[in-house]
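What you see is the complex with one protein chain gone and the rest in place.
Let's look at chain A:
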Amino acid sequence: MTDILVVRGAVKSYGAVQALRGADLTVARGEVHALCGDNGAGKSTLIKLVSGVESPDDGTLSVAGREARFAGPHEALAAGIATIHQDLGLAPRMTIYQNIYMGSELEKRLLGIPVLDRAAMIAGAQGFLKQLGSTLDDMTAPVENLSGGQRQAVAICRALRWKAEIIIMDEPTAALGVRETQQVLKLIRMLKANGVTVILVSHNMNDVVAVADRVTILQGGRSVQARATDGLSADALARLIMDERAA
């Protein structure tokens, strides 16, 4: 497997707070890579650099072997990196298909004038959801009527719509119950089966060992360990995070 994303020595300060002090992250193509660490370890900050929301003070970023520098989220998107934040970035009162195609709507021509191609977007939305094994059928339902797991599916579909090769999910199960969490883990497995690389930020050790292939542990703005999750239990992972903290 080749590395699709490599971050080296990322440094980022917010005023006096050093959120990252030389963090590394290496993600292989097609894997589910977990990013773990205690509160304030720098996980979200690292994600912001990779998704173009913030720019690093120092360090390098390369995507598929090429050095990258993102001036904004749109540039990260163009490079195939889509981020699903914890708030999912959905417009609750808009429909499923409108959310999936938000910002990249399909158009057709009516008497030479470009108009929205509603039928094509509805069919496309259905296709993306099916790809994730979702059973949602009314694409014109507002997103606010959906369960947490279903909303996650809609957010992922938007990333798929953008043809993202890397999907970053920040705490996707944090607000969810057991059943919905299982649904989201299933979505992540489906993404992997579709060849998408997933970076998963999570405090839930059970989730991490259940779906991740590898894990990078952050501590105080540095990466202290990167390893496979093979044979790792949730408890052992939790101990790893805490041991590093004691050290």
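Here is the rule we use: a contact is a pair of C-beta atoms (placed from the backbone, for glycine too) under 8 Å apart; a residue touches a chain by one contact, two chains touch by 3 or more; residues count from 1.
Criterion: contacts and distances are computed from a predicted model.
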Identity of the absent chain, which is to be given by its UniProt protein name, from "Anti-sigma regulatory factor", "ABC transmembrane type-1 domain-containing protein", "Oxidoreductase" or "Ribose transport system permease protein RbsC": "Ribose transport system permease protein RbsC"
Absent-chain contact - pick from A:C36, A:V63, A:L90 or A:I122: A:L90
Which of A:G9, A:G22, A:G40 or A:P73 contacts the chain that the document leaves out: A:P73
Chain A residues that touch the omitted chain in the full complex: 73-74, 77, 85, 87-94, 98, 102-105, 107, 114-116, 158
